[in-house]
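Here the complex is missing one protein chain, while the rest keep their positions.
The block that comes next holds chain A.
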């Protein structure tokens, strides 16, 4: 049966018949020894003609059910008790149902040709199972909150049955995908519209997720988003998205920046979500800086938070706070530069003796450096040394930033929309994040970036090629520190106070986790990783006590099942799946195509 493994890459345009894919049954018998028939293929009724109408019925029930009341009481998950007025929790199911419908129609029906490119069966399967999980959790929440399943209204049951039918249909369908979406050739306006739609979806999704009032609704959104993303990924949709994102990089960058820029305007002046958003942004910007060190140069830095702290302390001691000890008060932009340079100098001091040795030593030294920084800041209180940092109490009451009369502490009206205090900082942090992203991509595509690749691959060989190994490593280390210091100066004003306990080792670990989870060496991946890691504990207060355990578990599972991270370039994937010859071949094919396109 057509699975991902036996796709035959073709360069044909859509609609032109491709050579038939190699089917499992055509394979020689000895293959069966190590490739037993998957459980999925022994599913009863698989391949039957009933699967497709069953799926359509499922979609109709799932979507139809959302227009009916799900709950007898009106105080669960917002309000699910009104007929013909679906709320957010129900709209998620409508969206999931509609995507499943598109997949079904691509399987058989008007969008038949699309089905040649996508693994529709797998998509319907995952979407159905996801919807089913979503419905079961929803019904569970209703039952627990209002005392028994009796409180579930017919709509809830109808949607659940619908989800079940979609899942069954997906399990029975056999997809007729015959082409690899990696070789799809689409017109550029389709690509740009797709990017715009996806970005808009991200904006709406983020607004909805942040606006959810209960942990339950937020968790349900996560289930929904995960099912949708996984389903589309299974279908091969994201392979194509990755391709067009590469092709239309500028559009994507501009679009993503526009979405991020528009986000505060959706919040109606409320600071509640913006304060989370600014924290996410500080975290993401710092993680992107760390990504240069870890992802590009391949240096393990376990004390990176100290560079953020160094910037923050520079920002604080040079501010107008009553506890600031440095008399000189330069303008903020100068402070940003001083903070960044101070961090970079620290980076040079730590880096120059340790970067000559490899790997583990650097990790240990940076780990120690992070702690030394924290203790030093806690001790420079006048008793044990010069009075610089006000010791363990830190420097409180750092005044708000003020750019040419624009007070960051006050709400402002822009085009009739109120922009609160955190939104002001959000815009400033967005600029910092944009600078870091720009530096990152520029470096990655430069001669320096190629040198880093060589160092990551084989340090000794790189040296023999004329790569200045030590110099480039030191540059990555100091450069990463510079960017973190820059972000730190803003963080000091944003947080209003700095104290040593903000810069504990755990924070460094989280930064590293964001980079690894998202995908080392990528911008999008690290942004996603940082968002997940910062947003989840904020919205799911109840997991806060267990968050370390959960993140640990997630990371272990990631290393087992997707070591390249959530987002990874094809080539990066190869680094983790060296023996995957199919992948190597696919990459080669794509590379050849690119070459031909250039010629």
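One rule holds for everything that comes next: a contact is a pair of C-beta atoms (placed from the backbone, for glycine too) under 8 Å apart; a residue touches a chain by one contact, two chains touch by 3 or more; residues count from 1.
Methods note: contacts and distances are computed from a predicted model.
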Would you mind picking the UniProt name of the chain not drawn here, from "Transketolase", "Sulfate adenylyltransferase subunit 2", "Cytochrome P450" or "Amino acid/amide ABC transporter ATP-binding protein 2 (HAAT family)"? "Amino acid/amide ABC transporter ATP-binding protein 2 (HAAT family)"
Option from A:112, A:329, A:356 or A:447 whose C-beta touches the chain left out: A:447
Of the residues listed, A:200, A:414 or A:461, which one is in contact with the missing chain? A:461
Of the residues in chain A, which ones touch the absent chain? 447, 450-451, 453-454, 457-458, 460-469, 471, 571, 574-575, 578, 581, 584, 587-588, 591-592, 595
